[in-house]
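I am attaching a structure below and will ask some questions about it afterwards.
Only one protein chain is missing; all other protein chains are in place.
And then chain A:
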Amino acid sequence: MSDIATAREVDRSQMTVSDEVAIQISNMNKWYGTFHVLRDIDLTVHRGERIVIAGPSGSGKSTLIRCINRLEEHQAGTITVDGTELGSDIKNIDKIRSEVGMVFQHFNLFPHLTILENCTLAPIWVRKTPKKEAEATAMHFLEKVKIPEQAHKYPGQLSGGQQQRVAIARSLCMKPRIMLFDEPTSALDPEMIKEVLDTMVSLAEEGMTMLCVTHEMGFARQVANRVIFMDAGQIVEQNEPEAFFNNPQHERTKLFLSQILGH
């Protein structure tokens, strides 16, 4: 619940939201057995948006973004990503997954592969990129997340923050059009949170469409163009960051904000 923000000024010149719809979620519902986790979710994400999803634990925010690349299945309503509707068709699912990058709380790097191999695996096997080209791309993104010198190490030899930056680079190697972040800094020490947030900020500066489930409210203020607050499986409130933090409307939002920003 910390308020760590990146030290530098955020360059907003590339952060433009277009009219093009990247993700369209209509009336989506999901149950775990009989437990109704997500209720009547309606959400339209335009290309270039940086959305932060906040809420108490168990509110369904992770489940929501995991539905977008079908790591979780929804039972009612529709999700359309880049014009492709997520159904049971395995081809569509694999296509969407290769267009949508995902960063996990626990990094989920492949421990038996080097950093470079982690980054080139999907481009080589899914996109059929030649190995040389995939390695060049991987090095480009590893430089971008500032750890090219670790390319030939194994994930177990890196710190948590470095691992998470590799995970971001690994997703970027697939040249995704949308990035999903599922609590990317929750498993990190305070010192390492900053380096990961820095990476995410520079990604936002390049105009990436991002959905972040995070408790980093400083990041939300700096980078997001929209904050969504969820509770009990539904979207309770959403607004621009300034208005969201300074003038929350719903009682639940006020309570949540007073608890996380109160100290």
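Rule of thumb we're sticking to: a residue touches a chain if its C-beta (ideal position, glycine included) is under 8 Å from a C-beta of that chain, and two chains touch if they have at least 3 such contacts; residues count from 1.
Methods note: contacts and distances are computed from a predicted model.
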Problem set entry | "Methionine biosynthesis protein MetW", "Glutamate transport membrane-spanning protein", "Heme exporter protein C" or "assimilatory sulfite reductase (NADPH)" - which is the UniProt name of the missing chain | "Glutamate transport membrane-spanning protein"
Problem set entry | Selected from A:126, A:243 or A:261 as touching the chain missing from the view | A:126
Exercise. Among A:69, A:129, A:150 or A:209, which one is in touch with the chain left out?
Worked result: A:69
Exercise. Which of A:38, A:102 or A:211 touches the chain that is not shown?
Worked result: A:102
Seminar exercise, completed: On chain A, the omitted chain is touched by residues 69, 71, 90, 94-95, 97-98, 100-102, 104, 106-112, 121-122, 125-126, 154, 156-157, 170-171, 174
